[in-house]
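Have a look at this one.
One protein chain omitted, others in place.
Right, chain A next:
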Amino acid sequence: MVDSGANVATRTLPLSGVHGGSSVVRLEAAAPAERINLRVRAEDVAALSAALGVDLPVKPKTSSSGNGRTALWIGPDEWLVFGDVRTGLVASAAKSGALHSATDVSHRNTAILVSGPGSAAAINTGCPQDLSLDAFPIGACSRTLFGKVEIVLLRTAEDAFRVEVWRSFSDYAFGLLSEGARDAAL
């Protein structure tokens, strides 16, 4: 029999051990997070916002934070909500009593944190979005393309971004970001 003490599985993170960046861009794997893909009809947005303790943004390309949680507008009835690993998003959403779909995608995605003055240029190596502060201010987010993969991009500061990507695409995303970081330094 297996010893029950050693019987608790440990996490192995995608992107563990990777490093990259340049003199103007820092690239690092984000800490593990809890994430849900949340689907809510317009009439129930308020109920879910209250239950989660974060206002679900209803304007395209915007996000909001509260209660240690961040909600990203992904589509007309779709949000990516993330927070600390034990924040309990599915349970919070369930307390709303309103019709919704909350699907745990904590492990589906991983995130790369991009920071430094060359961040936007590095991301623009493969992302066709306008990342000027006017068009993509702090808090702006978008489900978009990065080279050949889909990412969800969130601007966390003037020169910092969070790149959410499906785990099996994260090596590719990190590799292309490294190329972008190198070019941004030139």
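Odds and ends about this structure:
The definition used in the following text is that a residue touches a chain if its C-beta (ideal position, glycine included) is under 8 Å from a C-beta of that chain, and two chains touch if they have at least 3 such contacts; residues count from 1.
One rule holds for everything that comes next: contacts and distances are computed from a predicted model.
You can't see one chain of this complex, but its UniProt record names it "Sarcosine oxidase subunit alpha", from the set "Polar amino acid ABC transporter, inner membrane subunit", "Sarcosine oxidase subunit alpha", "Pyruvate dehydrogenase E1 component subunit beta" or "Sulfate-binding protein". Residue positions on chain A in contact with the hidden chain: 1-2, 7-14, 22, 32, 37, 39, 77, 99, 101-109, 121, 124-130, 132, 135, 147-149, 166-169, 171-172, 175-176, 179, 182-183, 185-186, in rising order.
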